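Not every chain is included here, but those present sit where they belong.
Letters A, B and C mark the chains as written, and numbering starts fresh at 1 in each.
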Amino acid sequence: MRKIIIGVMGPGANASQIDLQNAYELGQLIAQQKWVLLTGGRNAGVMDAANKGAKAANGLTVGILPTDDTNTVSDAVDIAIITDMGNARNNINVLSSDVIIACGMGAGTASEIALALKANKKVILLNENEESKVFFKNLSLDSIYIANNPINAIDIVRAVLSEGRDRP
Amino acid sequence: MRKIIIGVMGPGANASQIDLQNAYELGQLIAQQKWVLLTGGRNAGVMDAANKGAKAANGLTVGILPTDDTNTVSDAVDIAIITDMGNARNNINVLSSDVIIACGMGAGTASEIALALKANKKVILLNENEESKVFFKNLSLDSIYIANNPINAIDIVRAVLSEGRDRP
Amino acid sequence: MRKIIIGVMGPGANASQIDLQNAYELGQLIAQQKWVLLTGGRNAGVMDAANKGAKAANGLTVGILPTDDTNTVSDAVDIAIITDMGNARNNINVLSSDVIIACGMGAGTASEIALALKANKKVILLNENEESKVFFKNLSLDSIYIANNPINAIDIVRAVLSEGRDRP
């Protein structure tokens, strides 16, 4: 029986302190809901923080890695999917997630939001980049949600899932 | 000897009339410079228009196709690269282009701009979506250029190439 | 903490009865070892049988799907990774597996064995296709193992893992 997978996407190298705190809390909350956490899997930034939060709450974590360099995998990833396809793996991140939470902002995160919209996925923005909210909301009014904090983000995920998961 | 490849990215289904005109003119101008045109290859929107413009000027055209359905390939594509990897092919589009021109805006185009920035490529925006200019310029001040029209876009490409192509 | 992942690769449409029995038994045995089962994820042939076996023994199952058509996912897959990249996903299958067991033979399976050898992974052949054993053993003497039955295959996996998992 397929488990519900929630993707948390966010910057690796340039995550802010608030992004990292939010990511950790999102990981915890996702695990507490018995959802699987999916991230880009690296031992950096939002990915690492979200995985650590999920493991602190005994969750299950999946990382979709861009390279086959296993030294870059977060210690808090349970299931490492090695794509060796660089940022093309961002498309797998979003296709494999029932709902996506973008925690923070950067070029990689922006690509994941855009690819998610292209795939008709719902995306929740949790960040302080106001330009990103204006741009993506304008790009797809119905698929972008704005969250004020991690608990709010999880509430939105729950609402989106109850409307019918993105599966036929 | 590797040829210079200029990528033109833009909407398929929802391209505006001005996007289509710009794309056709970009294709012509790229061909006149003896550069190779690279697009997403489908027989729709900006991709198709740019390829037709390039062929009208006797250019060489490369299409990076998302599926293996050969009925969707633009008639004006000379070299069809069949990826069968959906929108993950957007990463190949930008990695294979020396410079990228985003003609119009949409979720797919936004993903290509973001993936290009992630790969340290220069991107020229030619569109009427002001939010996109604010957002991407904010995301990467040094790598985003704003063009007013196709001729201006080609002038910027030439300047970027002369600064040293994105090759070691 | 990364879990050990064992990949079981084999034909979808043209699996033989013995392939299906072997796949089911492999799934059970892998689950009993507390390893994660990884397959191509579709509800067909060896993939489906292995996943069913693993779930019958309360295992955890990961499926790496070639398309985004969720109707084709095996009911016995817990974690569905949607690649939408067709058979290019075969490379992800092998890169993500600590050891690969090829159960049965076909073009897709042969591609996975070859890609695994290219990535310096160990591959255990469990099939009745003698030509495949000669060919692949000849291609890579040190990386190909021949198993007589599922229990034997699992014994070889255990020996390979104890020699040092394919991780730095």
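Keep in mind that, in the parts below, contacts are C-beta pairs under 8 Å (C-beta built on N, C-alpha and C of every residue); 3 or more make two chains touch, one makes a residue touch a chain.
Since this is a predicted model, take the numbers as computed values, not measurements.
Asker: Please state the number of copies in the whole complex; 3 are the ones shown in place.
Answerer: 4
Here is the rule we go by: only the chains that are shown with their structure count from here on.
Asker: List the interface residue numbers of subunit A and of subunit C, divide the shared ones by all numbers used, and answer same when the ratio is over half, different when under half.
Answerer: Comparing the two copies, subunit A and subunit C contact each other through largely the same residue numbers, since over half are shared.
Asker: Using Cα averages as centroids, what's the distance between subunit A and subunit C in whole Å?
Answerer: Centre-to-centre distance between subunit A and subunit C: 28 Å.
Asker: Taking each chain's centre as its mean C-alpha position, how far apart are subunit B and subunit C in Å?
Answerer: Their C-alpha centroids are separated by 40 Å.
Asker: Return the residues of subunit B touching two or more other chains; collapse runs of consecutive numbers into ranges.
Answerer: Within subunit B, residues 85-88 contact more than one other chain.
Asker: Can you list the residues on subunit A that touch subunit B in the complex?
Answerer: 85-92, 105-108, 110-111, 113-115, 117-119, 129, 131-132, 134-135, 138-140
Asker: Could you pull out which subunit A residues touch subunit C in their complex?
Answerer: 1-3, 5, 36, 62, 64, 68, 70-71, 73, 75, 77-85, 91-92, 95-96, 119, 167-168
Asker: Within the complex, which stretch of subunit C touches subunit B?
Answerer: Subunit C reaches subunit B through residues 68, 83-88.
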